[in-house]
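Okay, so here's the structure we're looking at.
The excerpt is restricted to a subset of chains, each kept in its original location.
Order as written gives the chain letters A, B and C; numbering starts at 1 within each chain.
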Amino acid sequence: MERFKIWIDKANILLEVLPYIKKFHNSTIVIKIGGEPMVDETAKMNFALDVVLMKYVGINPVIIHGGGKQITDMMRTLGKNPVFINGLRVTDKKTMEITEMVLTGLVNKDIVGLINHHGGKAVGVSGRDGNLIEAVKWKGRSDLGFVGEVKKVNPEVITTLIEKNFIPIISPVGLGQKGDAYNINADTAASRIAVALKAVKLIILSNVRGIYRKPDDEKSFISTLKIKEISRLIKKKIVTKGMLPKVESCIYALQNGVRKAHVINGLIPHSIILEIFTEAGVGTEIIR
Amino acid sequence: MERFKIWIDKANILLEVLPYIKKFHNSTIVIKIGGEPMVDETAKMNFALDVVLMKYVGINPVIIHGGGKQITDMMRTLGKNPVFINGLRVTDKKTMEITEMVLTGLVNKDIVGLINHHGGKAVGVSGRDGNLIEAVKWKGRSDLGFVGEVKKVNPEVITTLIEKNFIPIISPVGLGQKGDAYNINADTAASRIAVALKAVKLIILSNVRGIYRKPDDEKSFISTLKIKEISRLIKKKIVTKGMLPKVESCIYALQNGVRKAHVINGLIPHSIILEIFTEAGVGTEIIR
Amino acid sequence: MERFKIWIDKANILLEVLPYIKKFHNSTIVIKIGGEPMVDETAKMNFALDVVLMKYVGINPVIIHGGGKQITDMMRTLGKNPVFINGLRVTDKKTMEITEMVLTGLVNKDIVGLINHHGGKAVGVSGRDGNLIEAVKWKGRSDLGFVGEVKKVNPEVITTLIEKNFIPIISPVGLGQKGDAYNINADTAASRIAVALKAVKLIILSNVRGIYRKPDDEKSFISTLKIKEISRLIKKKIVTKGMLPKVESCIYALQNGVRKAHVINGLIPHSIILEIFTEAGVGTEIIR
């Protein structure tokens, strides 16, 4: 039997995930991917493999992607200077056109192609398709143009695709009342869609490991966090900048029915399935 | 009763279309839109209204669009010079990226937005979504890069959307064997998809009225044409250039089960519903 | 483009009805036809066309017809003198037999034949079929014999037919507890069935244009009326006689979930589709 030892060890690893497969069978898990993991070729391939695996073991993954860097690059190539106010992109008509074109025509299809190449059946849609994301102009202090807020999610196009075992890939563009396009924050879109789909889990992939109590101390990493603890971390300005919208999206999702939210590092190979299928996980999970 | 005369006339016009509604009830009609009609704002709005009307009277429209002009414009803006060999765009990696981005991210969503704004539920997909259009590299004399031929159509994503009363809008991008994108001729794509969907009709919208026996004689316009007559017109070089791929797509569709094919002028307001719902039609219909 | 002007005008008229088609898509509309419109050959044909059109644009019409004149004629031919008390027909055993025979065997099948001839799939049933209308003897001051009141509507046979895209035509005969037949007022039957079917609209076709504030002043015609205003008109004896049961049926329907009720002139060609598909309408609409 010695001969088979390596194989048996492999079999045991397969069986270790059985309880998690049972737990999430037929459940929907919404994953937001953005930033570096979407630029790194290896990270993207691992991401695609993870998503296909999820589908085949009976989980319904729904992907929402960002694409800020790609938009900025395209704007520059087109000789347009990106302007940001408090981290939000000022989005005039032309910028919106570039935004939608890059997100829906480039980034989205890139993911679709990868997943389909690895044996999934991905279908990419934007928030304008099937009126998925109804948007209104963002009402902030400054006029940011076509920056929008989610008014309503009509998940029918997504549930239709899930029923037929397609993997939906969503670009965060909203449909305005006149049929026009709005730039929607991808974290927010992910959390609103997770709620509309009654997802059990929201996973936000970024390029950091998760949340730390002390930003510079690797040992202060937090594996599990309650909503109320987060409030404290925000007040203390420990959770800031790029992490803030992610964490707020997690909180919104949790307060509206999603059971767990995760912030993980998409650059760690297979971080998604590690987070879903192992006890420890690799990132920070947020619970109620 | 005199008082109601105008109204009754209107009612009679409604009733005139009844036989056509009966005839096409629950049928699928594939419409290819390209060129000028897709650039003209009024033409686009009329197009959107026609499509929505079709859906509501029980017909299933499926739209495939082109976008050559928009691609060329974008290439120029990005400082890339478009090169054509025998009317086919030489498509290197970068050009393919621009092509997909413009078709799927810009042109497609523009149509989606318009239709949804007029009360339809459009969902835009590219040929890469759900493996809709499997493509192989075009095998011609010159190496055109990512110009592809349709290898196989997997219509499941489209039939799924039709079943739930969405209106599918398809951009003609094919999925290569490695998951990469190929530039597919929109007329060809339309005819292949019409066959795969067992459509009863293929309508090709362009900016000319249809086919003429003598190119410069408006009176020589042909309303109805048989396949074999076309062959003669092609031999005589009367059907040429831009019209040739359209006509060949029509023939392919007719020879593979589609009942009628039409070449019509998308700049005539509501030319689609005139062609479908009136005896005379406004363009050239091709039959077996 | 001048050449296509007439056609384009026609197309525009088609498009004018689009908002109404959207609004009533998949809805059930109950139409009661009685009196003159059922005797006039042109009116009947127009009626049949309207009903078929409704079906094909996605609305579910359900027809309930009267037939008082035809019953009276047949009774006379058979040498039986019709007797009325307060406008209600005294219905002995023999009269009931004639009533059912004429309504279900003659009038109903006449409508079925017409609709089927114009491309619909009509199926005629009486209130005895599938226990559609359970009736009890009318409890008024005089003994009117087999005049019945609606006790309960079992709409299953109608919903079964609608699901398979048949157009149900109902004759107003009720099923007594012993399996015998009862004469039911067609207006009442229509309103009860509209409620049971959760119809959005009840349309009563008669031979007058609708309701007037001053009976003899054409200019005092009322296009829209609220329930409470009607009560006043009834008190003032402006709404009387034949109009009273129609209006009461409308009120019952409105108070039990139907959204709008209409009294229109069935002799105006295509008055049904004018009422449904145009802003102004041709008759009086009653709302809550």
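Note that in this section a contact is a pair of C-beta atoms (placed from the backbone, for glycine too) under 8 Å apart; a residue touches a chain by one contact, two chains touch by 3 or more.
Here the structure is a predicted model, which means the values were calculated and not measured.
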Homomeric complex, total chain copies (3 given): 6
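Please note the rule applied: only the chains that are shown with their structure count from here on.
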Topology of the chain contact graph, where touching chains are joined (line, ring, star, complete, other): line
Shared interface numbering between subunit C and subunit B [over half = same, under half = different]: same
Furthest chain, CA centroid comparison against subunit C: A
Core chain by centroid distance, with centroids computed from Cα atoms only: B
Copy-to-copy rotation for subunit A and subunit C - C-alpha atoms, rounded to a multiple of 5°: 120
Whole-Å separation of chain centres (CA-atom averages), subunit A against subunit B: 35
Approximate Å spacing (C-alpha centroids) for the pair subunit A, subunit C: 56
Computed distance of Cα centres, subunit C from subunit B, in Å: 44
Multi-chain contact residues (two or more partners), subunit C: none
Subunit B partner contacts - residues on subunit A that touch it in the complex: 77-78, 97, 100-106, 108-109, 112-114, 116-118, 121-126, 128-131, 156-157, 160-161, 164, 166, 173, 175, 178-181
Residues of subunit B defined as touching subunit C within the complex: 1, 4, 7-8, 10-19, 21-22, 25, 49-50, 52-53, 56-58, 119, 267-270, 273-274, 277-278, 280, 282
